[in-house]
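What follows is a single structure, written as structure tokens, with notes after it.
A single protein chain has been removed from this complex, and every other one stays in its place.
Chains here go by letter, A, B, C and D, matching the order in which they are written, and residues are numbered from 1 within each.
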Amino acid sequence: MTLLSFFNYWVVIILMMVGFYCVIARGNMVKKIMGLNLFQTSVFILFVSAGKIVGGSTPILRDGVEVYSNPLPHVIVLTAIVVGVAITAVGLALAVRIQEAYGTIEDDHLRDDFDEEDD
Amino acid sequence: MRVRDLFAAGMLFAIYSLVSAGLFTVLDAGDVALTEAAVGAGLSTILVLAVLTLARRYEHPVGSHNWLALSVVLVTGALLVYATLDLPEFGAADNPAQVHVGPFYIENSYRDMGVPNMVAAVLASYRSIDTMGEAFVIFAAALAVFALLSVRPRRDMPGVRRRHPPRSAASKGEEDEA
Amino acid sequence: MSDNGILRIIARFLIPLILLVGLYIQFHGEYSPGGGFQAGVVFAVGWILYVLIWGLERGLKVISLKAMYVLSAAGVLLYAGTGLLGVLLGGKYLEFYPLLESPHAAQQAGIIVVEFGVGLTVATVAMLIFTLFARRRSEWIAALEQDDPEQRP
Amino acid sequence: MSLLPQLSPFTIVLIPFAGAIAIAFAAGRPGLIQLLSWLTAGAFLLAVWGLAGAVLTGTVVEQAVWEILPGMAIAFSIEPLGLLFALLASTLWILATPYAIGYMTHGGYGNLARFFACYAIALGAAAGIAFADNLLTMFLFYEILSVSTYPLVAHDGTEKAKRGARTYLVLLLLTSICLWLPAMVWTWAATGSMTFTPGGILAGHVDPVAGSILLILFLFGTGKAALMPFHRWLPSAMVAPTPVSALLHAVAVVKAGVFVALKLAIYIFGLDYLKTLWSTDFVLYVAAFTMLTASLVAMHQDNLKARLAYSTVSQLSYIVVGAMLASQLAAIGGGMHMLMHGFGKITLFFCAGAIYLASKKTLVSELDGLGRKMPITMTAFLLGALCVIGLPPTGGLWSKWHLVSGAFDSGHGLILAAYLASTLLNIVYLLPPVLRAFLKPLPEGESAGFKEAPWLCVIPLSLTALGTIMLFFAAQGGYNLMAVIFDGGWN
Partner (left out) sequence: MNLLALMPFIVLIPLIASGVVALLPGRTLPWVATLLAALASAVIAALVLPEAIGQGPMSYPFGNWPPPIGIEYRVDAANAFVALLVAGMAAITLLWAPKSVAAEIEGRHGTFYALFLLALAGLLGITLTGDAFNVFVFLEISSLATYALIAYGQDRRALLAAFRYLIMGTVGATFLLIGIAFLYMVTGTLNMADLAERLPELRDNNAVRAALAFIIVGMGLKLALLPLHLWLPNAYAYAPNFVTAFLAGTATKVALYVMLRFVFTVFAPDYSFVVLPLSTVLMVLAVAGMFAGSWVAMFQIHLKRMLAYSSVAQVGYMVLGVSLATLTGLTAAFLHLFNHALIKTALFMAIGCVMYRTGSAKLDDLRGLGREMPWTLTAFALAGLSIIGVPTTAGFISKWYLVLASVEVGAWWLVALIVITSLMAVYYIWRVIEAAWFSPRPQGAVAVQEAPLALLLPTWLVVGLNFYFGLDTRLTVGASTAAAEALLGAGVALP
């Protein structure tokens, strides 16, 4: 195996980590959700690259094509993308409600308010 | 993602989605590319923008680096890199993924159902219950957003519920009947 | 934006085109990339464009919030119902062969119906979510003004 | 005896619980509560005596109520020791009932329904312990007893009462859950059985080291037996109204503790096995130490109830020592002392309560001349004291006699000395109140306004005092009952 064959994976990993960092380190909820999306999308790329065959083509039957890439990861990722957008929608809706209820969507600012016991 | 302007961040995010859609095409995943473009660049961006009309456009400055978060991320990254060392070579035709279940679809989907787009065949027939689940995920998201955003906005949402003194016993009785 | 003439004219052309593309992706999904999900999104985007230009009120006249809600449920029920049909006709859940005589036709019919269900759900859900987000701002301002005229978001 | 109904043990145990529920529902109607209390205590008494008749004629009574897991059941069986304990509890309960009613109504206490319901539950739990066929059942009722007496101790509702009650509960729960429960699990894991078997179940299953640890866990885990250093709860519990102190902390609770100790010694370890364990001696000397120290502490207590409480701590250790001597005679003596001390100590507590009710006096130093005002009470006090000390004409003589003989038999000279020294101390702290009451004159300026306590209180204490004398003559019955265990005639 050559170093090159890892290169694809490592780029994906770097992207993944950027997204993950955004999720846990950022206080802003919109950014958190964007980070989540970034994180997930990178995983999708990892998944799809599992199905790639060098020299293959899109798995739609045509004449003259011998090698097709594996369709299964594509299906998985399709489903996962849909799940991702569903989460984004719900997360953003929650952010809207939090903005209304608290007047901010900065998670850091809410921490104190949150941990205060109610008495 | 060091952009404080969330609008700009949203735009960057849309561009990233488009780029990855391109990447998907390169990886022979036409369907995925189409979806990513429609969703990432389209739908998600619209929603982010819609939220930004409601909330502050600029992120609050973050004081310092979050070392804990950074270390968590680095550990995860290290684990991922460690894992990749034993992953099959990228793009090779003899990877396990290319020899076990995948080829069955490539070889048989046309015979089974006469559909040239194998992705559609796998999606809607071989792994149909997944797709049904996906439809229900979307439906759940709709219900969730509906539940969250169809109540009338209130500013006085209590931090502590019902701080006012407990109601009298008489009014309780009425409530029970209601 | 509805007073921008150029936009309106472009949109007049563009929106039918988008809807057409949506339909193509929906029903040509077995042959080329695409399927219910992508079609649904594209279809919804067409409607969203319409709303962006002519406003939410007119958009909701085309399809009301209630209709979206009902149709989104109808979409998943269509999918699930197709699966049930397979059981009723003696097969497994989501087995399409029992639907029609010819195996290929049965599979294709099944795929088309469930993809349509997905498309229906996705399109209406996208519209629904967009509507709810878009409407929220005006509702919120109204609520704020009712509580305290001074405060604005 | 055969005229009495013969109910199954579980039914008998349920009687007080059913009564408690009925009493709880009668909340707010004192008359009904009293009636129900009488009914429950009466029914319980009849049932226990009915069973005794059957058992003495040779019927084997065993009852598995429910098997939770294979080999692990809620089950009851009647054996002499348990029967003795149940007889004691039921008899004293019926005597304590009028006393409690009189005391609580004249003392102006509230929340009567809760009080009498918990009282009944405590007795039911004591019966459950008495009839338990295995460790699990015993543990269950032991904990019910602990928890159900908490409201009784805290009955006043004052901070002081609640603090005392908390000490009480925490100590009992801590010891039972931290020490007893693991010991039980260990026993189960080692032997696969938890059933009480004559001769013990541990022998041959655990090595002496483990057996020694088990013994320590079990004995100290039985917090109700008040071995030092886990005796603190007993003085704390004296914040309770006197009927509670009398019945529960002279009879039901503490006797449950020593009963458990005896039962463990005889039926789980087995006396022969017990002899081989090094920790037997350890526990023995801790108990002897407790016996002496508590007596010394009792001497310095001016508060009458506190003095009685420490006396109880000391007397309980007599029984534990009896169990640990690993001699049949001493074990029988321990069983008998459970009975004798029960009668004696309840009399003393009844008297203390009666004195408080009549004169509001709680200190020993205030008792001067009281004998002239309350002759019946003070006479009863004298009898109770004699019984606890172990002097004729009371039953206490016989139990101490057997204990001392057992110590002599097994060659524990030190223990023998401890017994004798402690008995001397008994005399020193129990007789002065009587002497003060009868021989010293009333203090100057004391109004002569008070007289004997209400008859509802006086009659019970007279009866228990008479009981101590009766036991002097009837002690042979108790001995015979106990001896059956070791004759091998009992399975």
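Rule of thumb we're sticking to: a residue touches a chain if its C-beta (ideal position, glycine included) is under 8 Å from a C-beta of that chain, and two chains touch if they have at least 3 such contacts.
Since this is a predicted model, take the numbers as computed values, not measurements.
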(request) Kindly name the visible chains that come into contact with the excluded chain. (result) A, B, C, D
(message) Can you say which of A:56, A:71 or A:91 touches the chain missing from this structure?
(response) A:91
(request) Determine which one of A:15, A:46 or A:60 touches the chain that has been left out. (result) A:46
(message) To test your reading of the contact rule: which positions on chain C touch the chain that is missing from view?
(response) 69-70, 73-74, 76-77, 80, 83-84, 86-87, 91-97
(request) Extract the touching residues of chain A with respect to the undisplayed chain. (result) 20, 23-24, 29, 32, 36, 39-40, 43, 46-47, 50, 72-73, 76, 79-80, 83, 86-87, 90-91, 94-95, 97-98, 101-102, 107, 110, 114, 117-119
(request) Identify the residues of chain D touching the omitted chain, counting contacts across the whole complex. (result) 66, 68-69, 72, 74, 136, 139-140, 143, 151, 154, 157, 162, 173-174, 177-178, 181-182, 185-186, 188-189
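Going forward, only the chains that are shown with their structure count from here on.
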(request) Just give me the whole-number Å value for how far the CA centre of chain A lies from that of chain B. (result) 6
(message) As a quick test, compute the distance in whole Å between the mean CA positions of chain B and chain C.
(response) 18
(message) Multi-chain contacts only, two chains or more: what residues does chain C have there?
(response) 31-33, 37, 122, 129, 132-133, 136, 140, 153
(message) Quick check: what residues of chain D touch more than one other chain, meaning two or more?
(response) none
(message) List the residues on chain A that touch chain B in their complex, please.
(response) 1, 5-6, 8-10, 13-14, 16-18, 20-22, 24-28, 30-31, 33-35, 37-38, 41, 44-45, 48-62, 67-79, 81-90, 92-97, 99-101, 104-106, 108-109, 113, 118
(message) Quick check: in the complex, which residue numbers of chain B touch chain C?
(response) 30-31, 33-35, 38-39, 42-43, 46-47, 50-51, 53-54, 112-117, 119-121, 123-125, 128-129, 131-132, 134-136, 138-139, 141-142, 145-146, 149-150, 152-156
(message) Taking the touch rule as given, give the residues of chain C at its contact with chain B in the complex, in rising order.
(response) 25, 29-35, 37-38, 41-42, 44-45, 48, 69, 72-73, 75-76, 79-80, 83, 93-94, 96, 103-104, 107-108, 110-111, 114-115, 117-118, 121-122, 124-126, 128-130, 132-137, 139-140, 143-144, 147-148, 151, 153
